[in-house]
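First the structure, which I've put down as structure tokens, then a few questions once you've had a look.
All protein chains but one are shown at their positions in the complex.
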């Protein structure tokens, strides 16, 4: 039963950059996961947090940015250590054919990588737009180069790698200029970025699938902690499409804390 | 789940004799029952009692002798009425090939008829010994005649039908005289009869399968109401073979009431 | 006490509130924001209870906060909520909801309750108030629900400070005699009762030997507690003539029927949403109608309390 917490052993740790690590493990249920699904990861004595499955296969992985107590505790894990998972949860991305764009911000890439692999395998043409804060924050650029056959555009806030500027703006500039006929835009990253990308896509009549984040407790759609508009990110999402995104007026404006209070973004 | 009480509708009622009726009904789980298995039959507001499955097929049945409150209530059921069943419970008879004898006393025949059908279908040679109190108590004699290819011996206590005497004695006389090479003796009936039959069979080195009765509540092997020697009739039985029967010193001597008190037979 | 219009088949009137069907969202399940509550109504719920709201905001317990045992859930959320003042924003958005909106509240003291009662009196969107004195994993709350004196006193305080809104008291099964608590609630002024909140429980992680839930204790919900909840509803309605909302393990129309037969006026549904999703409301409604038609019942009222007749 996917809801039962099960221990997994760290088979390998990859240091992606100064604050991001990937933890590889074996798990039968994750093996069958869809790209975009996530796990509830319990670090005993610390916290249980949602993390996207960043690799699906004989070895699966989560890729973790160190931002607070739980992610720091994860970063201390070594090969042979154990942590608990339950899931996979959520809907995951719907895969289509044709010409698609991936628009990712920072760690948002974790949710998108398995998707890129699949789309590539099914011979989609894929353009990737990926933004980092700075050169030192960048990761997986080589991986992406290997996977895609379309355009790879990188931006950093400070210009230390690729174009200078927010990736949402770079993306907007590109689609306005070249009007590519994307069949789908897949996006994941900071909510403000997603809000911007979605608004621009609406104008261009693009179909969008955005993977969103929210504070999570149950992961199974009953506690209400993760609500965004009329949806539960854990079980109605985390991937949402145009109609649903339209109904999330707060997206990128505020999120909710563990107490349900609105926190401006 | 076989333990859930399910309503069944009476499709037909057959009056076998002045105190025995057969009630036919449809049930998927009974369709797959083994001869010798029984049901817990609940007559709402009255009682829940164990009854052998007396026919296995598209239509299944229980055959009920009127002896008290619950069986009287059953006898009042008409076509279209409903009663509840759970089960099938118990081990049922193991079917073997060759030359077998059936030794039945009265309503004990109910548990044996589906077995006779099966054995007949698998071309066993079958001798049947069946005892009734009196001619008016007899039933299924025609049915049996149709099914078997061996000897049919009937006895009544008063000699009003067949041989006069107890069927266990008739059986004893026969085997002593003719020393038939039975591969298996199947028996069901009053415990005193079974005790006698078993003792005689031991002397003759016959293998025996006897279907026994005891007071039952749970039917699933936990309440202990149905114990006989070190066994639970509901789940270790109701069919027992030589080794087990040897360990039931009380068989035919006393049985236990609902309170566990010993009742001499 | 209860009026039924036969046209809708499933609609019930309780405390002068019209519920289009007897399937109400239970407290603490999704009830934290207006848009989500609206969606639950849109999904077919006959009424909704909000998350339990206190005077001040609470973060609740850290994760893990839930365990799924297959036959039930154990949760120790710890009553996370934004506090009444901030929640008013959500309630404002919920004005004009097509079904009754029941505000679940808790308080650590009668002073808090007094203040809350006064504020809630002015809230148009709120049809009724459910007083939660029964959360088994938050110290200071479950203690109220175990004492007839405290229950009576708390309910009376709320009654005295709440104008024009019926009071429902949500009871805990973790007591020796639920009827005496029910009676205390009614004596304090409760207009209806909800039975039951979760059963105090615990789960241990055998890999570490530690309690699995960060809050140590949790509350058991789902199918596992249905027979307990049914018994509680039956015990209360055997003695008291007060509307009781049945709650605990409702997953199917058969479960609903059991609760109504045990004496409940309607049911609340929580954990089943994890297994069956939000469509559980619409699906059960359809199953319920089918059951009533099949059995020739003209209303739920005809079914109610059947188990008490001998």
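Note that the chains are named A, B and C in the order they appear, and that numbering of residues resets to 1 at the start of each chain.
Here, a residue touches a chain if its C-beta (ideal position, glycine included) is under 8 Å from a C-beta of that chain, and two chains touch if they have at least 3 such contacts.
Keep in mind that this is a model prediction, so the values were computed, not measured.
The undisplayed chain touches these shown chains across the complete complex, B, C. Per the touch definition above, the residue from C:107, C:230 or C:272 contacting the chain not shown is C:230. When the whole complex is considered, the residue among C:53, C:66, C:203 or C:300 that touches the unshown chain is C:203. Residue B:225 is the one among B:22, B:196, B:211 or B:225 that touches the chain missing from this view.
Listed for chain C, the residues touching the missing chain in the whole complex are 69-72, 74, 146, 174-177, 199-204, 206, 209-211, 217-218, 220, 223-225, 227-228, 230-231, 234, 254, 257-258, 261-262, 291, 303, 306-307, 309. Chain B residues in contact with the hidden partner, per the touch definition given at the top, are 1, 3-5, 7, 40, 42, 44-45, 47-49, 82, 217-225, 227, 229-232, 235, 247, 256-262.
Throughout what follows, only the chains that are shown with their structure count from here on.
If touching chains are joined by edges, the resulting network of the protein chains shown has some other shape, matching none of path, cycle, star or complete graph. Separation between the centroids of chain B and chain C, computed from CA atoms only, is 52 Å. Chain centres here are Cα averages; for chain A and chain C they lie 36 Å apart.
Here the CA centre of chain A is 67 Å from the CA centre of chain B. For chain B, residues touching at least two other chains: there are none.
Those residues of chain C in touch with two or more other chains do not exist in this structure.
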